[in-house]
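Missing here is one protein chain; the remaining ones are kept as they sit in the complex.
Read from first to last, the chains carry the letters A, B and C; within each, the first residue is number 1.
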Amino acid sequence: MKLMEYQGKDLFRRVGIPTPNGVYTTDAGDVKAYLTEHPGSWVLKSQVMMGGRGKAGGIKFADDAQQGETLARELLGKVLKSVQNPDGEEVKSLLVEEKVDIASEAYVSITIDRAAKKPVVMVSRFGGMDVEEVAEKNPDDIKKYWVDASIGYSPYIGRRLAFAAELPAGYRKGFPAILGALYTLFMDYGANLVEINPLVLTKDGRVIASDAKVELDDNGLYKHPEIAQWNSESPADEDQAAAVAIGLGMSNYAKLGGTIGVIANGAGLGMGTMDAIRSAGGEAANFLDIGGGAQADLVKKSYNLVTSDPRVNAMFINIFGGITRGDQVARGIVEALAGDDVRKVPLVVRLTGTNAEEGRRILDAAGFVPVETMDEGAARAVALANGR
Amino acid sequence: MKLMEYQGKDLFRRVGIPTPNGVYTTDAGDVKAYLTEHPGSWVLKSQVMMGGRGKAGGIKFADDAQQGETLARELLGKVLKSVQNPDGEEVKSLLVEEKVDIASEAYVSITIDRAAKKPVVMVSRFGGMDVEEVAEKNPDDIKKYWVDASIGYSPYIGRRLAFAAELPAGYRKGFPAILGALYTLFMDYGANLVEINPLVLTKDGRVIASDAKVELDDNGLYKHPEIAQWNSESPADEDQAAAVAIGLGMSNYAKLGGTIGVIANGAGLGMGTMDAIRSAGGEAANFLDIGGGAQADLVKKSYNLVTSDPRVNAMFINIFGGITRGDQVARGIVEALAGDDVRKVPLVVRLTGTNAEEGRRILDAAGFVPVETMDEGAARAVALANGR
Amino acid sequence: MSIYLDKNSKVIVQGITGREGAFHTQRMLAYGTQIVGGVTPGKGGTTIETGQPVFDTVKDAVDATGATHSILFVPPFAGADALWEAYDAGITLAVCITEGIPAHDMLRVVATTSGMRIIGGNCPGVISPGKSLVGIMPGHIFKEGNVGMISRSGTLTYEIVDGLTRAGFGQSTCVGIGGDPIIGTTFVDCLRAFANDPETTALVVAGEIGGSDEEDAAAFIQAHIPDKPVVAFIGGRSAPKGKRLGHAGAIISGNTGTPESKVKAFADAGVPVADRPSDIPRLLAERLKPIPA
Partner (left out) sequence: MSIYLDKNSKVIVQGITGREGAFHTQRMLAYGTQIVGGVTPGKGGTTIETGQPVFDTVKDAVDATGATHSILFVPPFAGADALWEAYDAGITLAVCITEGIPAHDMLRVVATTSGMRIIGGNCPGVISPGKSLVGIMPGHIFKEGNVGMISRSGTLTYEIVDGLTRAGFGQSTCVGIGGDPIIGTTFVDCLRAFANDPETTALVVAGEIGGSDEEDAAAFIQAHIPDKPVVAFIGGRSAPKGKRLGHAGAIISGNTGTPESKVKAFADAGVPVADRPSDIPRLLAERLKPIPA
């Protein structure tokens, strides 16, 4: 679950990371009222998930309340577009923050190194810019530290990184504590990524998190039900929402560019099926993994989800039973097709593995003959999609 | 720092350990009001540090408001005495709690095993009695588990202990979580000991901490300033308070039974000096360890603290300098004796180790000749105390 | 020989009386696995229908049976607890079927259970065909032989193994390492074990887009396994960038984890990458010639 900047900063404040003064709102009138009460220079930051909002015109500066209101009206409802997000994303809310006098900008993040199986901390004195660019051009300007999760964070780690990355001296006093707080957030809230870019050193000597990027592990969200709820308030991925609605995991369903609906058990087989369709000259309309041990009901719902996509003009259900039982899958298919409001598309089924024989008997009884192999199924599905 | 029952239960509630309903008060009128509002059967528990308050008459039962008020008036101000506490302790406050219907009583504690350098959890199905008695008579009725502090607590530990200790089945569901909360308290608040005796299983199936014994590590108290403050509200050890008042640690000063004041640097030497006085036929009036690296000012204050005890009729200052410098000690002695309101008692000084020569010069200059050895100093001090 | 388990491995099932645990216990027993007991807190002292004893704790089970292996069928929130319990009781190999254990739980478990091999989570388990199955794989598709197989995915493993078996390539051991972000055993760990197993004469590595395990595997093969033929497969090569597909690993972002990067890594190591699972037996045969019966 990716958090928006204002949500990330909410968590920052909970663990004691300093953030700029400001207010979050969905209403331009609020901006006027707030700036009237708090004269000065302010930044209006569009709250969107997409990257590159600055270049897309999502960040504005206001020096008085009237200007603030005008800019807020301009931003709210605007659709920001970027190279990565050609469809764009609508601005539904704003974070209004004090414009700080920047003396220096640093970069700091903690993420999980899957290969090392450890949290890795990254610090650079080049903040405020695209870190991937820094990593590519001057990898030595990013200093890394792999934390032993059984020891955890201790302030020397922050000291060591601050010296190694040659952060300006103004950072050094506050940095170990801020990094410690960031590590606490990372661990306590089960984050995949926490990033502050830039971590600003102000001219008056404060160290402040000017931006906040937080991505939480969906599998750990149950420990934080109040944060899991934020999800519904944010513009979540539609595919994720659809998957969760029928009882799947967030990443078990994704729409793709083609016309052939795909249902498989297991992400590996799902991807393999997608690849096989491509090899056979077609293109998958989606990726749907029913996971392990799916019951008939889930299979039925998955069928209906995939066919709810109007582009789908053929379907390939590819099951190699392990924990998933062939009889349950077959029963689900039969039930789905028996439904009143079902959209029937040409269907290819491949069923093998655990309880496959019973499954085949069920399909047989419903007058349905499955194919033998994945390659065969992919070829047949492509032919059907092409109206042959 | 030892906590009283009501303070321990405050911490219990913070971490989610269920405690009986009730109210804490210093006023008998409150008891009447509370029992009027909440009719039923209640227990009035005297809040004292000493053990054995039940046998000493510090626990009473009330079935109505009038009885509650009468008993509260009886208890408040009463001095409870026990074998261990012949001087007694005055009851200054009460914890009024619901009288629960007990189905079973268990014992659970976590403490530090110094030899193993690990937290050790102890569980017994024999709760509500003196655990040391259980340990002596039937050691096998207490099940122990040493926690690896790098892994920490995980619920299987509670399950394993509950099964091993043969806790009644009613405990099993709630026990791992309660023990987990107790471990959290133990770690997060830096406890030397957390103990629930008894952990009650009620007839209606609840598991409740009926008593609370919590002792926090003084060295970790700085992490919890609000709790450190409780200390001043509790009847703290007078000796500890006196030590802290002059800047020493709580356990650096303790009054003993004799008449010879003792000041030494280091606990080991302090104890050795005490022993040497006993060997020479005398008895120390106190134990005072000025610690390592004491400055002259602390030496002066220590002199005045020891002589503030009217029983002291001679003093032995025994310094073997390591981190403590002889010149600083000598200066402190000279300054103390030069004070206006100083109570002068016959004084023996032994000074050796770091900067001892300079110290001896300072004492020489003040007309004071130190002794050479600890044995010699002890013998001289005993003679002086006996008026010889 | 085989790696990680053989016919003498004594196995317990954590969660033996649950729906999935009970189902797969019977399947593993039917395959010949030495299931010596299981654990369900509160059911200690009972037995399952086929006679294996149930214990309240893993320690009780290990003390009574001498088990060294455990397979876990527990809900995700209990995964870390169950792994620690296994470790504490002296289990040396734990197969974690459970999908979706929080990554931070696994980080802490992995950091604190040195000496215990964890397979998974979110994995189909391990099988040494003809000897023992500690997992949820459909045993009948496997065949005893000399090909070592490693895969991130469950069902894709079956797909590939099915093809190998039909083509006459039996397997020494197949390890499904699992698709969760933090797993106990990586490709490289398995390769190291296979490298030292004389009866494993060829290897199949079935990877996926995302992460860097495949690149690490290619580097290890190049450096340490010069003498055994290896064939690779990369699932998800047709996936669009930036989409998260099922396994947390299967997301492409930036320049790491792309199919191109993985194919190149294997190519540089002299390892052919099959376009389709069905091509694997042919590639293996080419590398092994003469073709086994």
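Basically, contacts are C-beta pairs under 8 Å (C-beta built on N, C-alpha and C of every residue); 3 or more make two chains touch, one makes a residue touch a chain.
Note that the structure is a prediction, hence the values are computed from the model and not measured.
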**OP:** From the touch rule at the top of the page, work out which displayed chains the omitted chain touches.
**Re:** A, B
**OP:** Check each of B:G8, B:G190 or B:G359 against the chain that is not shown and name the one that touches it.
**Re:** B:G190
Subject >> Residue, one of B:M4, B:L35, B:I157 or B:M274, that touches the chain absent here >> reply: B:M274
**OP:** For the chain that's not shown, point to the residue among B:L256, B:V342 or B:A366 touching it.
**Re:** B:L256
**OP:** Using the touch definition up top, pick the residue from B:Q66, B:S150 or B:N386 that touches the left-out chain.
**Re:** B:S150
Original post:
Who touches the missing chain here, B:Y145, B:F163 or B:F287?
Top reply: B:F287
**OP:** Return the single residue from A:R172, A:R206, A:H224 or A:R361 that touches the missing chain.
**Re:** A:R172
Original post:
Residues of chain A in contact with the chain that isn't shown?
Top reply: 148, 150-151, 154-156, 159-160, 163, 169, 172
**OP:** For the chain that got dropped from the picture, name the residues of chain B it touches.
**Re:** 84, 112, 114-115, 117-119, 132, 148-150, 187, 190, 192, 217, 219-220, 222-223, 249-252, 254, 256-257, 264-272, 274-279, 284, 287, 289, 291-293, 319-324, 352-354, 373-375
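Heads up, the rule we're going with is that only the chains that are shown with their structure count from here on.
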**OP:** Once you've mapped the touching chain pairs, tell me: line, ring, star, complete or other?
**Re:** complete
**OP:** Would you identify the chain whose Cα-based centre sits farthest away from the centre of chain A?
**Re:** B
**OP:** Averaged over CA atoms, how far is the centre of chain A from the centre of chain C? Could you give it in whole Å?
**Re:** 28
Original post:
How big is the gap, in whole Å, between where the Cα atoms of chain A centre and where those of chain B centre?
Top reply: 53
Original post:
If you look at chain A, which of its residues touch at least two other chains?
Top reply: 150
Subject >> Residues of chain C whose C-beta touches two or more other chains >> reply: 108, 112
